[in-house]
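Apart from one protein chain that is not included, each protein chain of the complex appears where it belongs.
For clarity, chains are labelled A, B and C in written order, and residue numbers in each chain start from 1.
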C-alpha cells in the first residue's frame, strides 16, 4: 500500500472505503485546542500504533474514532456514516462493529468475568451455543480460565486488562481500538495478547493500539506490517523508521 | 549490607528495626493459598522492586504491607507494631507514615488535582503555608502544573498515575509503596518520576515498587542499590543478577 | 418509543436486560420503604374519604328528617289543618313523605323537659309533621307562602341554616381526603423519581459499560424500569397490607363515638385499596421511565 506524507502532517493511506475516517478534525475539551487538523484514514485490514507523550491526546483521538466524543470541527465518518448525523441508536449499532479496550477497564461489577466478556453478545441478542464455545476458547487464550467465575473487583490489574481485551474481540468486530492494553501486563502475556490481535488483523480486521511501550511496537513490527502514528504538538505524525 | 539467601526462599536483610516486617506470612482470598510462607523485612532506607507474572500476588503483598489486608497466618509488623492488634485509628496513623500508589489510582472526583494531592495534609491537619510551597514544586515536578486545577476525571491515564505518586510522597512518608506507578507513562516521564523516588530514598526513605517493566528496573539499578524480589509459585524469591 | 409501545415491550420484554443492572443497594430499600409508607398513608386517606362520604350522607339525611311543620291551632281546628297541611305537602316538589307524629312520639320528644309522666292530651301542644325530603329538597320559601295561605296555624322549620354548615364540613373533610390522596400520589412519584435518579447516578459505570458494548438506550432504560416498577409494586403491596390490617384493628363503628370509629372500610369498600399497588407500579414505571430517559440523554 503506497503511503504519502503530506506537509501538513496528514496521514493518508490510499485505498477504498476507510472504515474510520477523520478529516481535518480538531478537538478541545473547552480550553485550548488539544488536537488540531487531524486527518486519519483507517483502511480495512490495516494495523496502526498510536504513541505520544502522556497527556498528548491518544485517548481523546481514540474516543473520536468510536463516537464517544464529537469533533469540535472537521468530519468523522465511521463505516461511511457521519457521526454528527447519528442518533444514539445508530451509534449503538456502530459500537457493535468496533471493539474497544478502555485505558481504565470498566466492568459490570455484579456479573462474573465470563458474563462480562460475553456482554456484547448478550446486549446484541447473540448469546447462543456456538458463541459459548468461542467464549471458553477466548477466556483460555487470555489466561483467565481459573478466574472466569470471579467478579471483576476480585481481579488483578493485569487480569482486568486481559478481560477487557477479550470483551473487545468476542464479537469478532471489524475494528479493534485498544488503549494501553498492556500497561499492567508482563512481557510474555502481552506477546500472547498481541498474537491474538495479529491473528484478527490477518483475518482482515482493522487494529489501532495506543501505547507508550516501544518494545512492544518493535516486537510487532517484525510480525506484521504496522504503521506507527505519533501525536506531538497537537498534530498527528507518521513516526519514522527510528522505531 | 550483607545479604543472606535462605533455602526456604526467605529474604532477610540484616540490620536493626525493619520498618515493615512480614514473617512466615500466608494469604488466601478464600480459595487456595495465593502467597505462602513469605518473609520480608524492609530496612529503613532500602530500595526494592517487586516483580512477578500478572496475577501472582504483587498487589496482594503490597496490601499486606500497609494493613489493607490481614495475613491469613504469620505475623506482619509495621513500625514495630503488630497489625493484628491495631485499631482502625492506629492504622490511620500508620497510613500517614506510608505513602501508597494504588494500581488503579482513585481520587476524590469532586476536588481539584491539587487538592487531591494535598489530601494527606488536609486529613492530618497539616495544611499550612510552608506545605503549599512544597505542593507547587511537587506538582511541577510530576508535570501537572497545567492540570492542577482540573478534576481527576478530566485527567489522562498517565496524568492520574503522576497525581497518585505526588499524593503518595507529599507528606514525605517513611515508606513509599508504589504499585505499577508507570504502567501508563512514557519512558521520559517515568525516568523523571523515578528520580523523585531515588531522591527520597537517599534521604533515608524506604521504597518498594511493584512493576513488570524490566527496563525500568535496569535503569534504576545503575543509580541506586536496589534489590529485586520476585513472586513465583506463591513464594518470594530474590531475583538473580540476570536483571 | 411511545408510552404504550414501551409498556408493551416492558411487559413482554426480555428479562435478561434486567440482569445487567446490579440487584442490590440501598436505593432498593428506599424505594420499597417509600412505596410502602405511601401506600399505608393512601389506605388511611382512602378510608377517611369513604368515611366522610358516609358521614356527609348520614348528616344530610338525619338533618333532613328533622325538617318539621308545627301547627298551633285551637283544639277544634287542629285535625283539619293537619289534614290540609299533609295534603299540601304531598303535592310539594322535593318532599318524599310527610307524616303527622302521633301522641306517643310527641311525648317522647318532650320527655327530657317534662319527665316521663306527661299527659300530652292535657297540654295545648302543637301538632308536629315530619317531612322527609328527596333530591334537592323543597323550596322552603314557596312552601311557606302556600302554608300561610292555606294553613294559618302552620310554621315551617326547615333547618336549612343548621344543615348547610354541617354538610359543608363533611364535604370539606372528604375533599381533604381526596386532596391528601393526590398529595400522597405526587409525593410517591417524586420519591420514586428521586430514588431512580439516585440509582442511575450511582450506576454511571454500568451505563457507560453498556454503551461501550453497543447497548441501546432503550435496553438500558428498560433494565432500570423493570427493577423500579417491581419494587414500587412490592412496596405498595406491603403498605396496603399493613394499612388494611391497621384499619381492621380500629374499634368497630359505635353509635356513641360518632365519626372516628366509623373510619373503617365497609363491605365491598375493602376491595378499593387493591387498586393501590397497580397504581404505584404504574407510577414507578412512568417515574423511572422519565428519570432514565432524562439521565441517559444527559450522560455523555
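As a convention for this text, a residue touches a chain if its C-beta (ideal position, glycine included) is under 8 Å from a C-beta of that chain, and two chains touch if they have at least 3 such contacts.
This is a predicted model, so every value here is computed, not measured.
Interchain touches from the omitted chain, evaluated on the whole complex, reach B, C. Note that of C:195, C:236 or C:296, the residue touching the chain absent from this view is C:195. For subunit C, the residues touching the chain absent from view are 25-27, 29-30, 33-34, 37, 70, 72, 109-110, 112-115, 117, 123-126, 128, 155, 157, 162, 164-166, 168-169, 172-173, 176, 187, 190-191, 194-195, 197-198, 201-202, 251, 254, 256-261. Residue-level contact of subunit B with the missing chain is found at 68, 88-89, 92-96, 100, 102, 106-111, 119-120, 122-125, 127, 167.
Rule of thumb we're sticking to: only the chains that are shown with their structure count from here on.
Centrality by C-alpha centroid: the chain sitting nearest the overall protein C-alpha mean is A. Farthest from subunit B in terms of Cα centroid separation is C. The distance from the centre of subunit A to the centre of subunit C, with each centre set as the mean of the Cα atoms, comes to 63 Å.
Multi-chain contact residues, meaning those touching two or more other chains, do not occur anywhere in subunit A. For subunit C, no residue reaches two or more other chains under the stated contact definition.
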